[in-house]
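Of the protein chains in this complex, all but one are displayed in their positions.
As written, the chain order gives the labels A, B and C, with residue 1 at the start of each chain.
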Amino acid sequence: MTRYLIRQFTISLIKLFVFLTFMFFFIQIVMPGDFVDQFAMGCDAACREEMRVQLGLDLPLWNRYFHWLGQVVRLDFGESMFGEPILDIFKRVIPPTLLVFVIGTVLAFMIGLWLGKVTSWRERGIGSRLITLGGLVLFTSFPPWLTYLVTYLVTKGGVFQVVGGRGGLRGPNFTGLDRLLWQKVELSPSEVIITMMICVVISALFLFLLKFIYERLTKSKVPTLMFVFLIGLWAVSGWQMWGIDDLAFDIMTIAYIPMVTYILLAFGEFMLIMQASMRDVKNSEYVQIARAKGLPESTVRDQHAARNALLPVLSRLVISLPYLITGVVIIESSVGWPGLGTNLWNALYWQNMPVVMNTLLIVGIISLGARLIIDVIAAYLDPRIRYQDFQTNHT
Amino acid sequence: MTVSENVLDVKNLVMHYRTRKGPVYAVDNVTFHVGKGEAIGLVGESGCGKTSIALSLLKLLPTNADILNGEIRIMGDDIVPLPEKKMNKRRWRDISMVFQSAMNSLNPVFTVEDQILEAMLEHVPHLSEEEMNEKIDSLFDLVGLDPSLKTQYPHQYSGGMRQRAVIAMALSCDPDLIIADEPTTALDVIVQDSILKQIRDIQKELNMAMIYISHDIAVIAEVSERVGVMYAGKLVEMSSTENIFHNPIHPYTMALMSCFPSIVGEKTELVTLPGEPPDLLAPPPGCRFHPRCPYVTEICKEQDPDYKEHTQGHYAACWHPGGEK
Amino acid sequence: MDPIPSNHLEKAYNYYRNGQLSRASQLLVELIKHDPGHEEAWYLLSYVLKDLDRQIYAVQRVLRINPLNQKASIRLRKLSVLREEEDAGETLSSETAEGSPPQVTRYTEWTRDQQITDHGFSHTQRLKFRAHNFWRRFKMNWNIFAQSRLAILGLILVFIFGLLTIAYPILRNTVWASSVYDPITGFDMKVFPHPVPPGSRHLLGTDTLGRDVLSRLLAATPHTFVIGLTAAVATAIVGTLLSMAAAYFQGNVDTAITNLADVFIMLPAPVMMVIIGTRFREISPFVLGLFYGVLTGAGGTTLVMRAQAIQIVSKPFMEAAQIAGGGGRHIIFKHLLPSLLPLAALQMMVAVTGAVVADGFISFFGITRTISNWGTIIYDAFIYAGISGTGVPWYSLVPAAMCFSLFALGFYLISRGLHRVASPELRRR
Partner (left out) sequence: MAQKNGKTLVNINKLSKLFPVGQGIFGKADSFVHAVSDFNLQIKVGESVGLVGESGCGKTTTGKLITRLLDPTTGNILMDTEEGPVDIALLKGKEMKTFRRRVQMIFQDPYESMNPRMTIFDTVAEPLNVQGIGSMSDRETMVADLLETVDLVPASSFLFRYPHELSGGQRQRVAIARALIIKPDFVVADEPTSMLDVSVRTGVMNLMQDLADQFDVTYLYITHDLAVARYMCDRIGVMYLGKIVEIGETEDLLHNPKHPYTQALLSAVPVPDPTYTRNPIKISGGITKPVDPPPQCRFYNRCPLADEYCKTHDHPPRKEITPNHYVACYHA
C-alpha cells in the first residue's frame, strides 16, 4: 500500500511538472504582449524597455523558464510583478477558496451519494425521476446564471451587485462584510477563515474517533445526518471558544452563496455517477444474498449495495475533480469571492506571470493531493486494495 | 390447513417476467413437495426456470417478475401472500440458499465472519456473543474450513473456500430447507467432488431438507434422492433418482439421459436431440417439447399434457409416457 | 469397409424431417454405396435431393429394385407431371428474359422455408441487404435509446434549437426589418425608453441599447452550434485516435497516453478559454471550438474511451480476427473502431455541454467579442445597465441564460440515451 502511494506520488510530481511546463510556454506563446504592455499603457518605448529589464522580461523564454523552475524547486514563490510577495497573496486568497471548495465538495459529495443511492433504489418512483431531472438541470446549467439565481433567491432580489461584467477584474475583496465589526479586530478575513477551518477539521476528527469508539462498544450505527449535524454544532461552538464567532458568522453570511451555488452545481454529477454504479451493484449476487438473509431493506441498501457502489464512484471522481475546480473558479469570479480563482483572473488579465504560474502550481497540487486522498479513502473502503499491495500483473 | 409432513409444498406455481416483448412464463404450473430431511434435485437446461423457482421460494424476485398463481407452503404456511416484513423474518431462518457463483456471492468489503454474523444478529439475536462465535467456529469446521480464517476477507479465499464459506453462511440459522443453486458449477472437478461430499454429509447429519439445482445430471445423481426434470418453465417429470435414471418416462428425460457422456462403462453412441429449447416468449402450443419429440402425435401439438402420477411416486407430463403410442 | 449401422436410414429420415437435407443425402449416399440395392434409401433419397431430374432417377431406381412399390410409382407419376410443368415454365421464362441476365429476386424478402441452390447476389441486392441491415441496427439502437424518456426530451430540445437556427434568416428576410431587428445595429425608434419589456412588437423585449432580444438570441444560435459541434468532433477524434492507439499497442504507449491524458485533464477549461480569448479577440467560433475540444475535452474523453477500448481489445472476437489472419489495420478498422463509435458519440455530446458553457463564460466576462453570442447578451445586459443606470433587464438576462442551460441540457440528455446504446450490458437483455 505504502509502496503504491509512493509510486503514485512520484508519478504525480512528474505530471505536475509536465503540466506546469506546458502552461508556462502555452501562456507565454499564445497570449500577445506581456505584463508591461498591460500595465504601463502610458509609457513610451524607452520607459517600457527599462521596465522589462527590471522585471527580467527581456530575457529569452528559455532563460525565464529555467529561472522559474529554479524558484519552484527551491519552493520560493518569489514576488508578483507588482512587487508583492506571492506567499502573502496566497495567504490572502487560498483560505476563502478552500472554505468553499472543501466544505462544498464534501457536502455535495454526501448529498449526491445519498440522493443517488435513494433514487436508484426506487428507480421507478416519481420522486426519483424528479430528483434525477433536477440534478441534470442543475448540473448542466450555466454557472454564472446559477449564481445569479441563488443570489437573487436568497437575497429576495435585494442585494445584487455581485454578478457583473468584468467581475474577474475587480480587486479581490469581501464587499459584503460588516465594516464596523472588522475595524475592531486586527484579524483579516483570511485568518479568520483559517481558524474556522481548523475548528471544523479538529471537531470532525474528534467526532470520528468518538463515533468509532461508540460504534465498537455498542455495535450500532450512528446516523450520518446526525453525525454531520454534530460536527457542525461542535465546530460552531469551537468558533465561539476562539472568540471569532461574530466574524465567522459575518463571513458565512456571504460565503454561503458561492457554497450553495457550488453544491447545487456539483451534486448532480455525483448523483448521476452513483446512480450508474448502484445500478450495476444492485443486481449482484451478494446483494441478492443479503436480501435472502432477511436483512432489512435499508441495511441491504446502505451496507451492501451502497458501500460497494462507492468504489467506482471514487475512481470516477478522479476524472471529475478538475471540472469541480473549474466550477469553483467560475463561481468565485461570478460572485466576486476573493479566492484563488478571482485572483487568477486578475493575474491573467495583467499577464502577471509569476502569480499565474504559482496559482496553477497550487491548483495542480490541490488536484493531485485530492487524488492521493481519494486513493487512501478507496484503500480504506476496499480490502482488496488494502491487502493487495498493488501487485497488478499485466497478463 | 393441517400441519403437513412436508417442509415445502409447492402447488400450481406460476411466475412470469414482464419484458418489453411480452410476458415470459419462466415457471408455469409447477407442483412438487419436499419432505423432511429429503434431498431433491432439479435438473434442466439454462433458461428452463430452475433458478426462477428458487428465487420464487424465497420471494426474491426482481421488480419485473410476479408470482401470478399458486401456493408455496413452508412448514404448512403459505408464504405467497406474506408481506415483505414478515417474509424477511422467514428468510434464512426457514429457508436459505447457496447461490451459483462462488466468486460473487460474498460481499468483498466485509469479512466472512461479519457476513455470517449479520444474518445471525437478525434472526437469532437471543444468542450471546460467545455463542455466536462458537456457532461460527463449528460451522467452519463442518464445511471443512479452518476457523482461524473467518476474520479474512473473501478475496483472500480461493474459489472452493468461498463456496464453503457460503455454505456455512447458509447453515448459520439452522434452516429447515436449503436451496443450492448450482453451487459447484464454477469449480474444478476435484474441488467440486469434495464439496459435493461435504454437502451430502451435512445434509444427512443435520437431517435437513435440500433442493439441489443443477444442469449436470451426474452431480444430481450423486446428491439427490428424488429428481425433478424441468423443460421450458415446466416440471415434466419427477420421481426417485433410480426411476429417473433407469426408467424415465418422459421423452425429454430419456433423451437427456442418453446424451450425457460418462467416463465409466462402455463408450456408447450419444443421442442427438434435434432443435433448440423453445423461446419462452413464444412457446410452442400444446406440449412444449413436441417440436423436438420423436413420439410426437397430433394431440401433443394441440393440448398440454397434465402433470400426473403414472406409477407410485412417479409424476410426468406426457401424452405418450415411455414412448408408447 | 465398416458395416453401416442399421440406424443410418432412421437418422437420415430424422435429418430430412428437420430440414437438414444435405446431411440426410450424405448419409443416404453412403448407405447406397454400401448396398446399392437398398430400396428404402433410394426412395427417401428422392425426397432429399433438390434437383428434379435426380429425384426422378432415384424413384426409377426404386422401381427397378422393386417394381411393385406402390408409393414409388405414385411418386414417379407426380414427379413427371412436375417435370413437364417445369419444362414449359423454363421455355416461357427464357423467352421473356431474353437479353438481360436472369435476375434472381428470391433474396429480397425471404422466409425460413426458402431453399437455396445459388448463393450469388447481384451488386444491387448486396447493397440492399447492407441498407436493410443498417436500418435494422438503427432501429434496434433507437429502441434502446428511446427507452429513456429524458433522452427523447434532449433530442426535442436540440431539435428546437435547430429550428431556431433556421428561423432567424427566414424571419430576417421576411418580416423583420433590418433597421429594427438587426442583432447588433438594430434600434426601434417607435418605442421609448429602452429597454422595453416583452410585448407584441418585441416578443422578448429590447435591451438597453434598443435591440430586439429575440432576434439577438436567434442570431446567436448557429454560433453556439458551431462551437459545440466543433469541440465535440475534435474531442471525439482525438479521444478515439488516442484510445485506439493505447488499446492496440498497450505497454509503454498506453502508459504514455494515459499519463498525458491525466495531465491534460488538469488544464482548467476557463483559464484556457480566457488565454485563447485574449489572444484572438474576434475569434471565430470554429477555432474556439477546436481549441476547446483538443485542449480541454480530450483528456477526460481519452481516459474514458481508453478503458472501453482496452476491454474491447481483450474480447475473444479480437483473437478470432487475429486468427483469421487480420493484421493491425483490419483489427483496428473492422473491429475496434466500430465498437468505439457509440462511445465516441456519447463523449461528443458531453463535450458539447462543456464547450458551450466555457464559451458562454468567456463572452459573459466580455473577454471575447464574438459578433453575437448568448453570453454577450448577458454581458451587455449588465454592463449597459451599469452605464445607463436602468438596472438589469430580466427579460434579456433570463432567456439568454436559459438558452445556455437548455442547450447544454439537451445535449447532455442525448448523451444519457447514447450511454444506454453504448453499454453492452443493457444491450444483451
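Note that in this section a contact is a pair of C-beta atoms (placed from the backbone, for glycine too) under 8 Å apart; a residue touches a chain by one contact, two chains touch by 3 or more.
In this text, all values refer to a predicted model and were calculated from it rather than measured experimentally.
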Exercise for review: Can you work out which residue in B:Ile40, B:Ile213, B:Leu273 or B:Cys300 touches the chain that's missing from view?
Suggested key: B:Leu273
Study note, to complete from the structure: Where B:Leu68, B:Cys259 or B:Ile299 are the choices, the one touching the absent chain is B:Cys259
Study note, to complete from the structure: Listed in rising order, the chain C residues that touch the chain left out are 18-23, 107, 110-116, 118-121, 126, 129, 132-133, 137, 315-317, 319-327, 330, 334-335, 338-339, 424, 427-428
Review point. At which residues does chain B meet the chain that is not included here?
Key: 45-46, 158, 160, 188-194, 196-197, 215-219, 221-222, 241-242, 245-246, 255-257, 259-265, 267, 270-274, 276-277, 292
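Here is the rule we use: only the chains that are shown with their structure count from here on.
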Practice item. Name the shape of the chain contact graph, picking from line, ring, star, complete and other. Key: complete
Practice item. Using the touch rule from the top, point out the two chains with the most contacting C-beta pairs. Key: A-C
**Study point:** Approximate Å spacing (C-alpha centroids) for the pair chain A, chain C
**Key:** 38
Study note, to complete from the structure: So, in whole Å, the Cα centroid of chain A is separated from that of chain B by 53
**Study point:** Sites on chain C touched by chain B in the complex
**Key:** 14, 18, 429
Point to revise | Parts of chain B lying in touch with chain C, wherever the complex brings them together | key: 19, 274-275, 294
Practice item. Could you please specify the touching residues of chain A with respect to chain B in the complex? Key: 124, 283-286, 288-297, 299, 303-304, 307-308, 381-384, 387
